[in-house]
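The structure's right below; bear with me while I get my questions together.
Only a single protein chain was left out; the remaining protein chains are all shown in position.
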Amino acid sequence: MKKLVIGLASALAVMTASSAVAQDKFKACFVYIGPKTDGGWTQAHDQGRQYVEQELGDTVETAYLENVPEGPDSERAIERFARSGCGIIFTTSFGYMDPTLAVAAKFPDVKFEHATGYKVAPNVTTYNSRFYQGRYIIGQIAGKMSETGVAGYIASFPIPEVVMGINGFLLGARSVNPDFKLKVVWVNTWHDAGKEADAAKALIDQGVDVLTQHTDSAAPMQIAEERGIHAFGQAFDQIEAGPNAQLTAILDTWGPYYVKKIKAAMDGTWKGEEQSWDGLAEGILAMAPYTNMPDDVKAMAMETEAKIKSGELHPFTGPVNKQDGTEWLKDGEVSDDGTLLGMNFYVEGVDDKLPQ
Amino acid sequence: MRPGTWKFRREGEEGVIRIELVKRPQHSAFFSAMSPFIAFGLTLVFGAILFAAIGKPPLAALYSYFIEPLSEMWSVHELIIKATPLIMIAVGLSVCYRSNNWNIGAEGQFIFGGIAGSLIPILVPGFQNAATLPLMMIMGMIGGAAYGAIPALLKTRFNTNEILTSLMLVYVAQLFLDWLARGALRDPNGAGFPGSIRLSSAAQLPEIAPSQGGAHLGIVFAVIAAVVVWFMLRSTLKGFEVRLIGSSPRAGRFAGFSAPGMVFFAFLVSGALAGLAGISEVSGAIGQLRETISPGYGFTAIIVAFLGRLNPLGIIAAGLVLALTYLGGEAAQISLGVSDKVARVFQGMLLFFVLGCDTLIHYRIRVAGRAIASAMEKS
Partner (left out) sequence: MDIAQNVILTIMTAATPLLIAAIGELVVERSGVLNLGVEGMMVIGAVCGFAAAMITGSPWMGVVGGIVAGALLSLLFGFLTLSLATNQVATGLSLTLLGIGVSGLIGESFVGKAGIRLPSLNIPGLTEIPLVGKLLFGQDPIFYLSILLTAGTTWFLFRTRAGLTLRSIGDNHKSAHALGIPVIGYRYLAVMFGGGCAGLAGAHLSLVYTPQWVENMTAGRGWIALALVVFGSWRPWRVLAGAYLFGAVTIGQLHAQALGFGIPSQLLSSLPYLATIVVLVLISRDRRLTIINTPASLGQPFVPDR
């Protein structure tokens, strides 16, 4: 009995000790839509969180909730975080937008950052990454590398982010091969390795010799390797899955952004109502090493990357027509961010009807 | 060797232990009441071992699992929000399962309820008066019942197995909702993102105690549904028919009850309740029609139905318990960093103990151990 009492007491001591520590440190919290080891979107955010722990060390404590469904579950998860002493909460899925705002209204002293959304508040900002910059570069590479002149695009859901990626890719490809064609397959899922593999095989059987994807798994890369064609990694360097197939990969590197914003929250310089949309220049995305391609293609890709970083090149610069042939951007005109963020039309040359 | 038999060897001696179930002459009222508590006790013990094994303080983990979600009012409200759809769907399913209709497509009926119920406030947003909410709820029930009628029709008319049809229709419903939320019902000012307009306040189910937390009127519907179905099953002719056809279809036929009629009755009731759960979720908890409105409530509710022993009142308790395991899993993740996979293992363990202990209601367990002269030594 005595042992039990001591055991109870020590367990309670551990509990109180851990909560005491929590009050000393600044707490940064993350809500994830998928498992933190999904090999894609969520894992990239979790690496950002780990980067925060590395960089800010003892001054910050992080916590996360994974597999949080959108809807009321996410509102509850965010609220629980807000009540547990989080100083800043990152909600990393579009569907968390309204729940984030609802909780933020109840906790004016807590700071909220919502990924990929468009609504802000005095204590809510949004952040996103200009993935289309990477898409443009891989499009150019595809335009040079493809012998058939047709690429395959495995897409998840028709949201502006994905449509923007498809358009960016095609504009890049057409900048070096004006007749380039793109076949799009929608798999209606973010991660189902088997389905992604099936889509990859179907596209290859229909004659594409370069694959790219806006889904999470490395399965298409494996199929590309097996069938002897080229592909681009998504979110992570997938060179291990496709040592001969991967040309490059668009890497999601959220870490530096998270460090910047957590520091700002700690020293009081954090501001609400902001909509941050960083790109290659700020390091929120990066390109994996350019491999399996001739030197001239590599040189071209590096030059494009440098130009985008310096601001000399914007992928969405006119003349660009919409899919139906009507003019979207005049010669030299650059698209505004609002149109890009809400993009719901294809540019000319996409061989698909946009699901509406 | 017979199943349920284990050989053991101790100090050179061999023996067998046999676990046998012996049917009780009548079901044990004692264990009927006590088995959940025994199960809970076992879960605590094994849970503590599980948490210790992964290097987390067991008591703190159990505390955050079972007590923390109940320690604050807002969290109790969240518990109710999570339990509401589970209870409502499971009450309907109890009618199905008691009458031997294997509806496992409540998820699809939930979705169709959500769609049908939100048509009015999305397509006619100006229609805001006292009739808005009742109309939405009725439309939701009709939507769910209509979708549930498909497997019933195929079963009675074409003899098609309802397990397959109701399950397959779930996927169809999910894709249909996805299509609507990105197309016809999308918010034109939503920057191209999926999802309808936000429902106006006249189209949102009111909260039952706004000062304390977010629980909405849905829980009241759920409890009313449970009580009505409980009464129906227990004290009406229809309830007798459900039970009779469920336990013996032949006897049901002799008694003059229509088997196809019962198929429709079961599917329509469970479809309507799943549909009501769907529109309550959209109107009370989410506030808009989204491309997904359920994290699998229709499937989890099947567990709830059986956990509540197919008794609507038991289902209320079962729904709350299962909701608690979700909330507890989150609390443990936040306060102790217990992975959400551990939370799910723990949840599975709890369910197994509850199901296993219910055996005691109808059976005695006899453990017979005896040493045997080892056959091997002799040979």
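Observations on the model:
Note that the chains are named A and B in the order they appear, and that numbering of residues resets to 1 at the start of each chain.
The working rule: a residue touches a chain if its C-beta (ideal position, glycine included) is under 8 Å from a C-beta of that chain, and two chains touch if they have at least 3 such contacts.
All values derive from a computational prediction rather than experimental measurement.
One of B:Met139, B:Ile303, B:Ile316 or B:Ala332 touches the chain omitted from the figure, and that residue is B:Ile303.
In the complete complex, the residue from B:Leu21, B:Ala52, B:Leu123 or B:Val228 that touches the missing chain is B:Leu21. Listed residues A:Gln206, A:Asn244 or A:Ser310: the one in touch with the omitted chain is A:Gln206. Chain B residues in contact with the hidden partner, per the touch definition given at the top, are 2-4, 19-23, 97, 104, 154, 158-161, 163-165, 167-169, 171-172, 175-176, 178-179, 183, 299, 302-303, 305-307, 339-349, 351-352, 355-356, 358-359, 362-363. Residues of chain A in contact with the chain left out of this view: 34-35, 37-39, 43, 152, 158, 183-189, 191-199, 201-206, 216-219, 222, 236, 240-241, 351-353, 355-356.
We adopt the following convention: only the chains that are shown with their structure count from here on.
Centroids built from CA atoms put chain B at 35 Å from chain A.
If you check the complex, the residues on chain B that touch chain A are 57-60, 63, 72, 74-75, 78, 81-82, 175, 178-179, 182-183, 191-194, 198, 214, 281, 285-288, 290-295, 326-327, 330-331, 333-337, 339-340. Chain contact summary for the complex, chain A toward chain B: residues 7-8, 11-12, 14-15, 18-19, 29, 35, 63-67, 69-73, 75-77, 79-81, 83-84, 94-95, 98, 118, 157-160, 163, 188, 341-344, 355-356.
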